[in-house]
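Let me give you the structure first, and then I'll get to my questions.
One chain of protein is taken out of this complex; the other chains stay put.
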Amino acid sequence: MTSADGDGRANGGVVSRLRRIIAEGGLRGLASLAARWGTKWSLWPPHLVTACCGVEVGHLFGPAYDAERYGALPMPAARHSNLLLIEGTITMKMAKFVKWVYEQMPEPKFVIAMGACAIKGGVFYGSYHMVPASNVVPVDTYVAGCPPTPEALLKAIEDVQRRRVESL
Amino acid sequence: MVAAVFFPGLITMGLYLILAVWAERKLAAKVQWRYGPLYVSEKLGGVLQTVADLLKLAFSELVVPSYTNRALFAALPAVVFFVEALPLLFIPGGPGLVMIPSGYGLLYVVAIILISTPAVVAMAWAEADKFTFIGLLRELLLEAAYEVPLVLSLLAMALVYGTDLSTYAQGLPGIAVNPVAFFVYLVATAMATSRFPFEIPDADAEIVLGPYTEYGSSLFLLAYGSNYVKLYAMALLGALVFLGGWAPLAGIAGIAVYILKASALTAFWLLLRAVYPRMRIDQALRLGWRELLFLSAAAVGVSALWRLW
Amino acid sequence: MRRPEWPFYLKPGETFFVEREEEIAPGERGIVLVIGPQHPGAGHLRLFAVVNGDVVADVRPDPGFVHRGIEKLAEKRPFWVLGPLLEKASIMDSPNIMLPLMHALEEALGLEPPPRAKYLRLIMAELTRIRTHLYDLAIHAIFLGHSTPFMWGFGLGDLIAEVEAKIAGARTTAAYPIPGGVRRDLTTDGRQALESLLRKLEAKLPDFYTMFFKNPVVKMRLEGVGVLDAKRAVELGAVGPSLRGSGVDYDVRAARPYDAYAEVKPEVQVEKAGDAMARQLVRWREVEESIRLIREALRSLPEGEIVDESLLASAPNYRREGIAGIYGAFVKLRPTRGEYLGLVEAARGAAMVQLFASPSPTPFRLRFVTPSWRNLKPMVEAMKGYRIADIPAIYMSFGYFPPEADR
């Protein structure tokens, strides 16, 4: 199922793995394990729609793709969320608020930049009123596409789970 | 001691919090052609989702903004949680299984339910932002809408059974005696715990999350969890007063029956989310002071007739 | 990890177009609610709402969060790539929102789509009209806190998206119409998928109707809210369902038929009440009407080519290269100097493109008027005098979509 379980089996079961973690890192190691597991299955994006990719984000949480299976749940405010989904183009005017919302989110936090526009500009390359996402916030995962399909977004969420959260 | 630790006390309360949030998401998902939380524990249908959310929130940064009264800001969610859990002191979980046995248990429970709203209001006041202020007002106004019908529906039951909660499991269940009071209790509790047509104080499309807007990390856990603690207390109270509590069994089996009845009530309140949008505050107020008020007055009348007959 | 410095947030005051609250709300009464851009009930529009208690006294919109300069960018791009640029205004409605550009370009280039292409355009336009209406209804539902129609709307929208992918090649941004025709033919496969989609929609839509329009709480929330009478709606320049919801019988498809609408005639849906419920009912009836239109168009779909004969003649490799061959032919074409107009009924209302063409591949100037932009002012006017809770209810009853408005 998950790589954590795979490792657990390889090292002789969850119990011995837990024992090893406590022996190595003590309480702090255990806490970090719990935090990583919890964060992995509970990535909550705040409601920050930056452009038209928001349409596919709607489909991502709709019945066909249902990102809630992975524990992702759209949240209204920044204070209780930890995954910033940049939904497409960031305009100059929006960049201030993307930055602001990112700064408001509590640690640890992750960023998925979605769509060709957020990567480099996409079809709007050369426009006077936009910036790539990496100039505004540190991006963890990019998703290509215009707009990316919901499958690609699910993949990106899995990528954040595996690559970023588990290496915290 | 059993009552304090096991049922209706801490362990059952904790399990209820975890399972109710999960069930709410799963039930809504079922109606909405989805799975809901799944992959966190695929074989168990994602039942660990709430645990993951809890750990995530508890291990994320605790932000206490400096523009407000930091001590109050941080302390009030716990106070709200604590106050919402107090009715459990007087609700029996079975014959003799009660933390504070009292002949006036119902009165205490009603009093605590009515004083818990000011705690939420204080919490929203301490946050001091525009959306929480509106959420605070809505919480206050909604309390104004539900409290008189709620008290009257419980008065109707008290007229039949008295105020000692442990006597409610004997004889006919309250729903057979006074279905009107049961209906009023269902609606008033949906208002009190902000279940769906009355999820007005924390309406996310209008005022972000109302009283919970500013809270992150474990403060959000406490603030949001307090709602479900209240739901737990109200479900237990409703199952006891209207559905006969642990009757017809006793002992462990009685507890199981009681929990089943409370879960059925909870499932009803949770399913409202999938069926109704939220009302406007003026509509809820009018509902509370018109239809609900006269229904609850009628319920008192029904009980009086029952007594006289 | 690299933490790039972005200087904007150091000067927070500069994010407001009205610096001081007192300029909007004179005196001591009320508070100014800033709704958006990170607000679950506003999307990427910012509203400065002056609330007097629970009543909205004044609303000032602050659009432009999604302004990407489509019109300016169009001046630097050759005409054959303008379609994908303009469709980003409203991606779930892409065939509709591109059509005015195609009409203007066809006039400038002297092309005429063959009958089959006209019918295919109609089919795709109506299909995405259904999808956009379902999108608006779904978002409206979630703005009222009703998550079930939201999910159902997006679930049905997904079915449509998959059929779009089958017919046109992409879920949302297929850029289906091209100057002088359409990009892909409707195969037997696509036709079967379309027919089974329509059957599925007809089976599921009544559930949606029961859940949303027959729901007593939805009725309480929407009836009598955000009322615009016909005169006011016309004055403020409302278009599309927002206009027809106020009782004005105007639909570009009927008033100025384009493509195949002259043969497959739509019935204009009008509601008298002018409130949020009326606007959504118009949307709902248009969904049903669109299903009928698609059925009718499928029944009378003519055989033949899907791009203009003259294009085919100048692209001898078309049979082998497919649509890429046509693009090779575009390179040789030059528009006639002049001013051209395209006007169509997109899902949210009349969309217009005014093209100032010069004999170079890039347009001299392009003006793009989108329905959401036209609906912004009526929306804001409709909000005044209602409750805070009605702001999202009125907002989405106009189907306001910021990327479409800001272009």
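Think of it as A, B and C in the order they're written, each chain with its own count starting at 1.
Note that a residue touches a chain if its C-beta (ideal position, glycine included) is under 8 Å from a C-beta of that chain, and two chains touch if they have at least 3 such contacts.
One rule holds in what follows: contacts and distances are computed from a predicted model.
Asks: Can you tell which of "(NiFe)-hydrogenase-3-type complex Eha, membrane protein EhaH", "Type 2 DNA topoisomerase 6 subunit B", "Radical SAM domain protein" or "NADH-quinone oxidoreductase" UniProt lists for the chain that's not drawn?
Replies: "NADH-quinone oxidoreductase"
Asks: So which of the visible chains would the left-out chain be touching?
Replies: Hidden chain contacts in the full assembly come out as A, B, C.
Asks: Of A:Trp37, A:Phe61, A:Trp100 or A:Phe124, which sits in contact with the chain we cannot see?
Replies: The single option touching the absent chain is A:Trp100.
Asks: Tell me which of A:Ala64, A:Ala77, A:Met130 or A:Cys146 is the one touching the absent chain.
Replies: Final answer for the missing-chain contact: A:Ala77.
Asks: Of B:Ala20, B:Leu159 or B:Met279, which sits in contact with the chain we cannot see?
Replies: Answer from the full complex: B:Leu159 touches the omitted chain.
Asks: Of the residues B:Ala29, B:Ala85, B:Met191 or B:Ile259, which one touches the chain left out of the display?
Replies: B:Ala85
Asks: Using the document's contact rule, name the residues of chain A that touch the chain not shown here.
Replies: Contacting residues on chain A, toward the hidden partner: 28, 31-32, 35, 48, 77-79, 97, 100-101, 103-104, 106-108.
Asks: Extract the touching residues of chain C with respect to the undisplayed chain.
Replies: Counting only chain C, the missing chain is touched by 9, 12-13, 15-16, 20-21, 25, 28-32, 34-39, 42, 46, 53-55.
Asks: What is the set of chain B residues that contact the non-displayed chain in the whole complex?
Replies: Given the touch definition above, chain B has residues 1-5, 9-10, 58-63, 65-68, 74, 78, 81-82, 85, 88-89, 99-100, 104, 106-107, 110-111, 114, 127-131, 133, 137, 140-141, 143-145, 147-148, 151-152, 154-155, 158-159, 162-163, 208, 213-214, 217-218, 221-222, 281-282, 285-286, 288-290, 293-294, 297, 300-301, 304, 307-308 touching the missing chain.
Throughout what follows, only the chains that are shown with their structure count from here on.
Asks: For chain A and chain B, let me know how many angstrom lie between their CA-based centres, rounded off.
Replies: 33
Asks: Please report how many Å separate the Cα centroid of chain A from that of chain C, as a whole number.
Replies: 29
Asks: Report the inter-centroid distance (CA atoms only) between chain B and chain C in whole Å.
Replies: Once rounded, the distance between the two centres reads 43 Å.
Asks: Among all residues of chain B, which ones touch two or more of the remaining chains?
Replies: 32-34, 204, 208
Asks: List, in ascending order, every residue of chain C touching at least 2 other chains.
Replies: Where chain C meets two or more other chains at a single residue, that happens at 39-40, 151-152, 155.
Asks: Residue numbers of chain C touching chain A in their complex, please.
Replies: Within the complex, chain C contacts chain A at residues 1-4, 6, 8-9, 12, 15, 37-40, 43-44, 64-70, 72-73, 76, 84-85, 88-92, 135, 138-139, 150-152, 154-155, 157-158, 161, 171-173, 402-403.
Asks: What residues on chain B touch chain C, complex-wise?
Replies: Within the complex, chain B touches chain C at residues 28, 31-34, 130-131, 133-134, 137, 196-197, 199-200, 203-208, 273-283.
Asks: Applying the document's contact rule, which stretches of chain A touch chain B when the two form their complex?
Replies: 1, 31, 34-35, 37-42, 44, 63, 66, 68-71, 76-77, 79-80, 82, 106-108
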